[in-house]
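Apart from one protein chain that is not included, each protein chain of the complex appears where it belongs.
Chains here go by letter, A, B and C, matching the order in which they are written, and residues are numbered from 1 within each.
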Amino acid sequence: MFKKILIANRGEIAVRIIRACREMGIKTVAVHSEPDRSSRHVQLADESVCIGPGPATESYLNIPNIISAAEISGSDAIHPGYGFLAENTYFADVCESCHIRFIGPSKEAIEKMGDKAAARETMRKAGVPIIPGSDGCVSADDPELPKLAKKIGYPVIVKAVAGGGGKGMRVVLSEEALVPAIQMAQSEAKAAFGNGDVYLEKYLEQPRHIEFQIVADHKGRVVYLPERECSIQRRHQKLIEESPSPAMDSSTRRKMGKAARRAAEAVDYVTVGTVEFLLDRKNNFYFLEMNTRIQVEHTVTEMVTGLDLVKEQIRLAAGERIDYDRDDYPLLGHAIECRINAEDPEHDFRPSPGTLTQVILPGPPGVRVDTHIYPGYTVPTYYDSLLAKLIVIGDNREQAIRRMQRALGEFVIDGVKTTLPLFGKIMQHEVFRKGEAYTDFIAKYMSGPPNGTEK
Amino acid sequence: MFKKILIANRGEIAVRIIRACREMGIKTVAVHSEPDRSSRHVQLADESVCIGPGPATESYLNIPNIISAAEISGSDAIHPGYGFLAENTYFADVCESCHIRFIGPSKEAIEKMGDKAAARETMRKAGVPIIPGSDGCVSADDPELPKLAKKIGYPVIVKAVAGGGGKGMRVVLSEEALVPAIQMAQSEAKAAFGNGDVYLEKYLEQPRHIEFQIVADHKGRVVYLPERECSIQRRHQKLIEESPSPAMDSSTRRKMGKAARRAAEAVDYVTVGTVEFLLDRKNNFYFLEMNTRIQVEHTVTEMVTGLDLVKEQIRLAAGERIDYDRDDYPLLGHAIECRINAEDPEHDFRPSPGTLTQVILPGPPGVRVDTHIYPGYTVPTYYDSLLAKLIVIGDNREQAIRRMQRALGEFVIDGVKTTLPLFGKIMQHEVFRKGEAYTDFIAKYMSGPPNGTEK
Amino acid sequence: MIKKRLSELLEFAQATDLEEVVWEKDDSSIHFRRTAVPSKLTPSGSPAPPARESDNAEPAPPLYIRSTMVGTFYRSDSADRPPFVVEGTVVASGQPVAAIEAMKIMKDVLASAPCKIMKALVANGHSVEYGQPLFEIAHEPENV
Partner (left out) sequence: MIKKRLSELLEFAQATDLEEVVWEKDDSSIHFRRTAVPSKLTPSGSPAPPARESDNAEPAPPLYIRSTMVGTFYRSDSADRPPFVVEGTVVASGQPVAAIEAMKIMKDVLASAPCKIMKALVANGHSVEYGQPLFEIAHEPENV
């Protein structure tokens, strides 16, 4: 087992990783930017190293300073958390060449899943259902293009090979819009990612976002855990995650879980990862992408399985084996997570940095809050606006929703605007309560200010 | 089901009850003393009523003002929490005569269990093992006394019939000390409780305090839950509770659980209650007393069973039935609770009231904090010094201890002295870690200051 | 000495609904009885600080008669009777100013010092909590 782990991240996930290490008897090294000097992860770690000024490019993305911090502190492994360097193959490669274990899958696995067109091809070969689409990238002047789009069937969506976060994406409803959409997506992708390659895919209306947490060891054993549904998104950013999905039956769960396992096996995946699917209303599902890291919403799965996924990840990265033996892990209840951001939902979710004058977390039973904030903490302007993940578990979905409403009502964060009121509104929305929310829920029902005309 | 419940309590248990009510859709009324005006339970309740000045006798024990508060607020039930009026038969009686449901057992059950000698007789008839002792009270000049003590077997203990908290108790090692001990206990009991009656009992050396949570409905159905061990006590005040007990095997658990059920059945018990036993090193167990209320440490049982005992209590008081059907509830893990008090462990645990300048609670996974404190809260001088209950669950006892150590290390409470350091010391003590701590643990191993000579 | 003790005890008793107090120490004792529950006379704010003379130019905080009980507030002792007091009424120490019903029993609210009723703060039939201001009052020093 590792003796000392450097956590190349900040915020709640850095705190989460430090807690796991402490319980495992592993020493921790926090790295931090200058404005994060009095952050909770720095307070909780055994050691800390300042790695740069506020901007992430000069601190949390500063590979030389992070590797050097690992070297001077004598760390034998680096946990990248999520975001920042978590899916950066170059970073994984540098770690390896410096004999520091990167806590995650092999750089080859990251690479194969990082290129969406290549991932799609890998999945097709592994027998994982993929959304009908072009094999590889397309160009606007290909004469076969209209025939291909017709074969896929409108509506189709144009996506950037190097894309993410909605950039370089265009939905096309009919043939006359096809060529302009491809050209616009190409130039947008070129500007955003330096790579203008785009591909075509069938566009699913009202799909659910369903993902499977997988856990894999070096001996090739891969276990899948109960699904998470993350259909409540705003501009492709997840806002709410839950497990199990209200739409899932056990036969579909088994089918999707096995497909997720095949996806992981196809890239010799090790440690923890997530295979994301879209599920349509007829229970057809399609591979979306694989996240080769611990995810924000791993907590939801921890609540319903009782597993500690960060400890699992560390154990597996250290070469230990999976010692439990079932897929279809029994569910302890129904869990829901809300991501509480320092954003102003009444002003188009603009970030709301500032100093927290009061913080009172909601309490038990059945409530979990993963957070790095505390009274007096200053939310810096440089990083994402996640303040806290509020997770509840109930015996069933209805109880979980009631508990979430109770917890949202108790949560006090003064000094910045937060998305707390938005979640209060979602929890009492009929469509959400019925489990009938699709990925268009936020755009369709929550476009007004959360404390708008109704009251 | 009740429409509105008045909570005749304060602090963390009032907060706990309000949370349960909120999730059940029941309105809540907080009552509070003047110094508790900005308490968390007042903030969280739907309504609040000030019932008197600081001293508990004039507020939280002020029956006319509490009943009147229930009447003016239109409450149809009162939850007494623990302490204060929770086991006061007169209060239960007044509630009944005012047509307000007292959330607890019948006043007859409270009465039967409140008088220790009577409870002992009830248990004997019900076939619940009792500690060998006098049948009823004894007097110092009874010529049969030495024979009786000999039959019980030295060491014996003299206890006050009306006693509690160690007052009116005397351990007697041999015959010549018997009469003086009885006389001293009698006068101590007379002074403390206005009742000088005492009785004799076998004194157990190094017993464990084991208790069984029972849940009972109006139809006579009684279920027992996995035991709690509460051997870590200081002057008969519990400091640490855990479930399961490290000393328990499943056959003893079943025997003790069934005895607990018989105890509850003997007084037609309804709602939730706790039957306390002493367990000796040969797995003999003896009835100690029954607590006819929700207990501080109910949380430990909630963690290992997944049940919500406060909701159960309310449901059962409203006449609903138990809808699950097993004793020997499956264990989800091993849970440990530490009671964090505003006390100075370096100065004989003297109370340490004051204003909290900072509070940062320890976080997930597997950590639960039941508390009413928040940054800026002032700990009043009038009431007990409990600040927070810190509960952890782990896959096994060792993991739970590690997690507790991690959580204790994270817990920030500034502005008052707390017992946090004491628990840190207990968690690393070999005797505790081995599960070999008996009720004499604190006196034997923790008599020095927690940050004393070693270090 | 006895006078100081007595006034301490009286102050304590006035904050409660005690009707009889016995205090014994060594060879001295104090015993007193009251016939009804008088209200405390305190400036606003909670917990109520002792009333103090304004010793500089600041305006004195308003004075109140506060409730020492929880219950339903009545301006008179039955529906067909006029209110005990109205704005402007000058009352003597111990004079009833209102009544509070709790657990089916009516208890008079008594002025604990001579004063003038400036404003009634609670409507007839409304519920009141412990310490709640019932009337804003002014001292009537000439009668003290």
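Throughout what follows, a residue touches a chain if its C-beta (ideal position, glycine included) is under 8 Å from a C-beta of that chain, and two chains touch if they have at least 3 such contacts.
Source: prediction; values computed, not measured.
By the touch rule given at the top, the unshown chain touches A in the complete complex.
Annotation: of A:I51, A:A92, A:V222 or A:L316, A:I51 touches the absent chain (contact as defined above). Summary of contacts with the chain left out: across A:A45, A:A69, A:A181 or A:L200, the touching residue is A:A69. On the side of chain A, touch with the chain left out of the figure occurs at residues 34-35, 37, 49-54, 58-59, 64-69, 71-73, 98.
Methods note: only the chains that are shown with their structure count from here on.
Judged by the touch criterion defined above, the protein chains link up one after another in an open path, with no loop closing it.
The innermost chain, defined by the distance from its C-alpha mean to the mean of all protein C-alpha atoms, is B. The mean-CA centres of chain A and chain B are about 43 angstrom from one another, to the nearest whole unit.
Here the spacing of chain A and chain C, counted between their Cα centres, is 63 Å. The distance from the centre of chain B to the centre of chain C, with each centre set as the mean of the Cα atoms, comes to 40 Å.
In chain B, no position touches at least two other chains.
Touching of two or more other chains is recorded for no residue of chain C.
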